[in-house]
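Every protein chain of the complex appears in place save one, which is left out.
Going in written order, the chains are labelled A and B, and every chain counts its residues from 1.
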Amino acid sequence: MPLGDEREAFTGIYKTNDPIQNLKIRVHLRHVKAAHIPLPQFVNEDQDRDIDGASSASATASVTVSGISQARGHTSEDEIKTFSWQEKVFSNYEIELYKNIGNCHTALQEQYHKQVITINRQHSQQERLFSYVHNDNVTNIEEFLFLNQDENIPTSGGEPHHNHLVTAMRQLQIKQRYTPQKFFRRDKIKRRQPLTQEGSGNAEFHLQGHLQATCQKMYIMADLSSSNEIGANEYVLCVIRWNAVSGSLLVSPDICGAPNSSKPYRIEVDGDARNVYEYWLELVSGGISEEEEIKEAEVRSKIYSHQSDIRRAKVGEDFTTCPIGTLAIHIFGQINTLRNFDDKNLFVHYFVDLPKGWSCDSTSSLSGISASCRAVDGCVHLGHPLLFSLKLNLSDMEDSSEIFPKWPQLMFEVLSLDWWGRYCTEGYGYIVIPSTAGLHQTTTHTWRPIGSPSSELRRFFIGGNPELDDITFVGVPQQHEGNLLGKYGLLTTTSGNVDMVFNVVIQSPSSVDRASLPGRSALLERLSASTLVSSVNQVLAAFRRAHERMLAAKEGLDLRNESPQQAVALSH
Amino acid sequence: MAEVHIIGQILSATGFPSHNLFCKWGIHAGAGWRVIEGLTDGQTHVDNPSWQDIAVWSHPIDVHFATKGVQGWPKIHLQVYHYDKFGRSEVYGYGFCYIPTSPGTHKVDVVTWRPIGTLAEQFRQHFLGGGAQLKTPDLVHNSTDRYRLQTETMGSVHLEISVILRNFAKFGVET
C-alpha cells in the first residue's frame, strides 16, 4: 500500500483564540485516471529521493509513478472548493432528498428544503465535494462511517470492537447537543461544593467535560460514486473539530498545502486500486492586516509591562549586601540522624571552630546540645537545626602568609544518657564545613577512645569511660605546631555514623555573572576579584584623604590674585 | 529584592508504626522575607495505604517569597498525626528542614521524632493513645532549648522540593 508519493494522514492540533468563523479550507480533488495499478519505479541517480518528499522530488516522483495521469493534464478535471466553518454544502444525494418535501421531517430538514429548491444545479460529476455540519445528525454519520469504511476503523480486520468508552462518548455527544454547555473555568473550582460524591458506575461521568465530548464538528466529504449512482460511496476527506472552551482545533488529516508543493492524500474507491482520487487540503483563511498586528503587539507589550511594574512594586528593590573586603557565608543545616551506635538514648554536643580571619555575629549559635533521642532499629532521628552566619575578612588574609583561607570545622561528640542518669561518650568526630555553595548531605564516621579491657568492662557495667581533654584533638589541635601531626598512642574503636545536611550560601560584594562562570565558580577567582576591588578601594581612600588634607591646607590662604603655583608652594 | 519560588510536594511518609496518617505543614521565614503569593501552611488528607507501607499524600506546595537578605532562609516544619477510627488524632512526630538553597529539584527526607514522658505516661500512651506534645511548636526549628527534651525516633517524611531563585546572582550571592 504505501507508495512513494502518498502522504501519511496525521491529525494536526492547533490552538487559537481567533474567531472560528475566519477559518477557510480549500480542497482540491483530482481523479487519477491510471489504467494500470501503479507500481514503485526506481529513479535515476541524478534525482534526489528522500523519504519525506521535498517538493521537487515529489513532483518528479509523481511523474515517474503515475506518469500517464500527469500526461493527461488534469487541472481541468480538478474540483476545487473553499469551505468556511460550518458552511453547509449539499451533495447531489442530499439535493435529491430534500427537494421532496415529503422527506423533510424536522425543522432543520425543512430549512434545507427551502435552500435546496433555490439551488439550480446541473447534476454533473463535477460537484463531488460537500460538507456535513454540526447540526446534521452527526452521530448517525459516525455510526455509518465507523461500520462502512475501512479507514475509519482504528484496527483492521474483523468487526469493529466497541469498548464501553466508545458507547459512553457517543451518548455524551448526543446529550451535549441538546443540553446547554457547561464551561469549566480552569481557575475557579467552586469552594462550596463537596469534595467527593458517589460515582455513578458509568463511564459517561468520567468522560464529561473532555474536549471530545464538547466539540463542534464539521465533515468535508466527497461523493465518489460512479455516474449512475448517487450517494453510494461517500468518503470523509477531512474532519474538523473545534472546542471553544480551550481553543483547540483538530484537523484530521492535517493541512497539507497547495497541489504543486505537497503530496496529496489518496483514496481508493471501494478498495479498487484503479479508481483512485487524490486530494489536497489548503488553509486559506485571511491573515491579519499589518496595522492590526502592530497594534496587537503594542497592546500586548503594554499589558506585560504594566503587570511587571505591579510585581516590581510589590516586591521592592533593596537587598542587604555584605561590606567590601568580606565574604559572608551563611550555613543552614541540620544534624539529621545517628546510626549504628551501641547505646539507645543519644544526643550530640557540638561546636564550631573558627580559624583566624573568621568572625561571627552571635557566637552563641556556634555551639549547642541537641535533644536526647531514643533509637528505633538502630537509628536515631535528631533533626537538630544548625544556623551559622559567618564572615571571612579578606583584608586580614592578605596580610598573613596564607594564600587560601582555612575553613571552619564542626566538631562534635555523641553522648548517651541511660536510664540510671549516667552519661557516657559514644563517639567523637569532626567535619569541615563545605566550601562550595549548594546542598551537601554528609555522613561522618565517629570513633571513641578505649582504655584497657578492664576499663571496657567497667564501662559496660558501671559506666565511665576515657574522654578527651581537649576536644579540638579530634581535628587539628589548637596547640599544634610544626609539620607533623602525630596522634599515635591513642587507641580507639569505631563507633556509629552521623548524617548531616548543609545548605551553604556565599555572598560576595561583587555581583556574580553566572553566564561567564560555567559550573561551580572557584572561590579563588572570587577572592582575587574581591581583593582587587578592596585594593583599588584602598588606593581611592588614600587619594581622598590626601585631597582633603590639601583642601584643608588651602583654606588658610588668601586666594585673590595669586597664581595657583605660588599658592601651592606657600601651602607646602 | 531577590525572589524565591518554592514549588514541590509533600510526597509520602515511611517508617511510622501504624497507618492512617496525615500531616500539618508550615513554612517559616525570617523577618526580612515577605510572602507574595501562595499558602504557607496547610494540612494533608488522611491516607490508609493498601499496597505498600507508604502513606501517600502528594500534597502540593507553591510559595513565592521576596527577600531583602539571605538571613532567615525559609524552613518547613511538619507535624505528623495519626487519625484513628474513632476520629481522634495524636501526634506521631515533629520534624523540620531548611528549604534547599540551591536552585533545582531536590529530594529531601525530613526525619521526625516525638517527645516521650515518664514511664507511667508511656504506659498510658501505649493503651489509650495521646501522649506528650510540645507546648511551643517552634522548639522544633529552634536550637536553644532542645537539650531539655527527651524524644524517641519516629519515621521520616519525603518531600520533593524545586527551588527557583531570581536576582540572587545580581547581588553577589552564590547558591
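Everything that follows uses one rule, which is that a contact is a pair of C-beta atoms (placed from the backbone, for glycine too) under 8 Å apart; a residue touches a chain by one contact, two chains touch by 3 or more.
Everything that follows uses one rule, which is that contacts and distances are computed from a predicted model.
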Among "Succinate dehydrogenase cytochrome b560 subunit, mitochondrial", "Tetratricopeptide repeat domain 8", "B9 domain-containing protein 1" or "Serine/threonine-protein phosphatase", UniProt-listed name of the chain not shown: "B9 domain-containing protein 1"
Candidates A:His210, A:Arg422, A:His445 or A:His480 - the one touching the absent chain: A:His210
Given B:Asp62, B:Glu121 or B:Asp145, the one touching the chain that is not displayed: B:Asp62
Touch list for chain B against the chain that is not drawn: 5, 7-9, 11-12, 20, 22, 36-39, 42-51, 54-56, 58-62, 64, 83, 102-105, 162, 164-170, 175
Chain A, residues in touch with the chain not shown (by the definition above): 13-15, 163-165, 168, 184, 186-187, 189, 191, 193-203, 206-207, 210-212, 246, 248, 300-301, 304-305, 307-308, 311, 438, 514-515, 518-520
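Convention: only the chains that are shown with their structure count from here on.
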Mean-CA-position distance for chain B and chain A (Å): 27
Footprint of chain B on chain A - complex, ascending: 314-322, 328, 330, 332-334, 336-337, 345, 347, 365, 368-376, 379-387, 389, 437-439, 501, 503-514, 521, 526
Footprint of chain A on chain B - complex, ascending: 1-3, 32, 36, 66-71, 73, 75, 94-98, 100-102, 106, 109-113, 116, 140-144, 146-154, 156, 167, 169-175
